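Shown here: the complex without one of its protein chains, the others still in place.
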Amino acid sequence: MEPRPSVIQTRLKDVNRVIAVASGKGGVGKSMVASNLALSLAKQGKKVGLLDLDLYGPSSHLILGFNPDGFPDEEHGIIPQEIHDIKFMSLVYFSEDKPGAFRGDDVTNIILELLAITRWDDLDYLILDLPPGIGDETLDVISYIPQTEFLVVTTPSKVAFGAVEKLLKILIEGKLPLLGVIENMTRDSSEYISKKVSKLNVSYLGYLSYDAQVEDAIGDPLKLLETNLSKDILKVSKKL
Amino acid sequence: MEPRPSVIQTRLKDVNRVIAVASGKGGVGKSMVASNLALSLAKQGKKVGLLDLDLYGPSSHLILGFNPDGFPDEEHGIIPQEIHDIKFMSLVYFSEDKPGAFRGDDVTNIILELLAITRWDDLDYLILDLPPGIGDETLDVISYIPQTEFLVVTTPSKVAFGAVEKLLKILIEGKLPLLGVIENMTRDSSEYISKKVSKLNVSYLGYLSYDAQVEDAIGDPLKLLETNLSKDILKVSKKL
Amino acid sequence: MHEWALAESVIKSSIAAAEKENLKKITEINIRLGELQQIANDIFKFALNELVETYSDKFQDVKINIETEETELQCKQCNHTWQFKDMKNKLSADEAEAIHFIPEVAFVHTRCPKCGSPDFLIVKGRGVSVSSIKGIKE
Partner (left out) sequence: MHEWALAESVIKSSIAAAEKENLKKITEINIRLGELQQIANDIFKFALNELVETYSDKFQDVKINIETEETELQCKQCNHTWQFKDMKNKLSADEAEAIHFIPEVAFVHTRCPKCGSPDFLIVKGRGVSVSSIKGIKE
């Protein structure tokens, strides 16, 4: 018998909302949205946790400029370290950011382990930074944290939306909590995405402009909070 | 006993080179590079095949404007249909581009099945369009097609290269054939990537500029062949 | 018939296994066909016999036994188990044929009949496997 699932809801019992930043597509800005949303909510005085579940290319720590030094403290579980008032958990504590290879079962085991031992305690929001696709990570989140609300990110591109639409359809048919779609890296206004999203009866939560300042602010949360992206994200955060 | 692996090299015996377009990171342009490289090589008179192994968000058919109508022909296996002189194989023939969910083992089974039954016959190049990460797809390609040469795509971003570097390190330590790195969607010249790549003793194969024309040309190979991106890719193709 | 390609994998893997075990000739191959892939027994057997001819030096009066294995599917969300044959009649001809080519598109074209989830397991009866071979050393 696999004991870990039985303790996950206990670990999350004081977490008010779990929001997964997801997309069928890679590189659309899931990690950028997840990290900046966490920063924004923390700045608004909310208690926020951030769990990076992109195990192959964890990015949240890079965006937040966090280079873990040592393991999280142990006390009846593990206690996420705080970065700019965000309780942060990621495989990088344990991988030293060295490369490795995981197959699907390994991914599931890592996620189960992180969920079973991490003590989030009291949170208003736990933000999950998901990898692209509808694979083990997404399926495990659906299985083990059924209360998860999905915030789906796309870019304006047809190619991106092709993959994103698949995820949306899976969430819709499963009647899973779906907050809506954020369009990211918008360059010129077009209604392509908002129309496509409306057709699926999903909320279009607005767009985040392509912001050339962002690259330079990566790794520096204070600078990130001053970008236009951050202002755009603040607006989105009010709609959640 | 699993019989399929034993026939894979037979299926590839008249394929001169297998090139996997890969990246640790999503959304860097793997599919764009793979499709355009295939178009470019075909235009240069080479016999080219393209196999889309991004099972969650297959994109190559979207980029090439291919909407499969019916299954591939069967004759001692399945015969890829030709799009602009490219022999094309993708899960979309069988999924009707509808959404589904695959776990790691399913991914391996799909890849094994496609490799075991697809008749590429004579090819100068078989291009593989991989998903991001170092998961089942990448590991299966390494296992079952050890002759695969990796062409790794990154963007200029620190966040992207963080994930890409992991894949490069895995390929280097495994002494796997590594053609080099392409920097894609470059906006302003910076030596950040080329220096990082040189430090790893990997060839930097050049950069592809961010090309605003591209979005409009998606789905139209003739238009794609007229973009600046296509010109940049032609140059890269000469270095392979 | 794409069955031929899978038959070839059976023959090639059997020959490779025989070589590993120092068998000079293969005299028996036992094959399991999972129902999910809906492979026609007779077509498959025909292909196998043709291939045995091609590699005749590796075989001696070979007996090829094909056994069909029912497909058991199990939902990871609600634990419900079911058989493929229970739902096959709900599929269009194209969907069933797509599953014949790539059994995993069952995760695209079908869902758990109880809870509707696409997250289920093919517990058994997926496709072609070789359960055992027999042969002679000299």
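By written order: A, B and C. Residues from 1 in each chain.
Following the convention adopted for this analysis, a residue touches a chain if its C-beta (ideal position, glycine included) is under 8 Å from a C-beta of that chain, and two chains touch if they have at least 3 such contacts.
The shown structure was predicted, so the numbers you read here are calculated from the model rather than taken from an experiment.
Which shown chains does the chain we cannot see touch?
Computed over the complete complex, the missing chain touches A, B.
Using the touch definition from the top, which of A:18, A:63 or A:78 touches the missing chain?
A:78
Which candidate, A:114, A:130, A:164 or A:185, sits in contact with the chain we can't see?
In the full complex, the listed residue that touches the missing chain is A:114.
Per the definition of touch given earlier, which of A:19, A:41, A:62 or A:91 contacts the omitted chain?
Considering all chains, including the one not shown, the answer is A:91.
Would you mind spotting which of B:69, B:173 or B:188 touches the chain that isn't drawn?
Considering all chains, including the one not shown, the answer is B:173.
Touching the absent chain in the whole complex: find that residue among A:102, A:125 or A:207.
Once the missing chain is taken into account, the touching residue is A:102.
Can you list where chain A touches the absent chain?
Its contact residues with the unshown chain are 1-7, 10-11, 71, 74-78, 91, 93-96, 98-103, 106, 109-110, 113-114, 116-117, 119.
What residues on chain B make contact with the chain left out of this view?
134, 139, 142-143, 170, 173-174
In this text, only the chains that are shown with their structure count from here on.
Provide the C-alpha centroid distance between chain A and chain B, rounded to the nearest whole angstrom.
Here chain A and chain B have centroids separated by 27 Å.
Indicate the whole-number Å distance between the mean C-alpha point of chain A and the mean C-alpha point of chain C.
40
Would you pick out the residues of chain B that each touch at least 2 other chains?
Within chain B, the residues that touch at least two other chains are 98-103.
Which positions in chain C are in touch with at least two other chains?
118-119 - these are the residues of chain C that touch more than one other chain.
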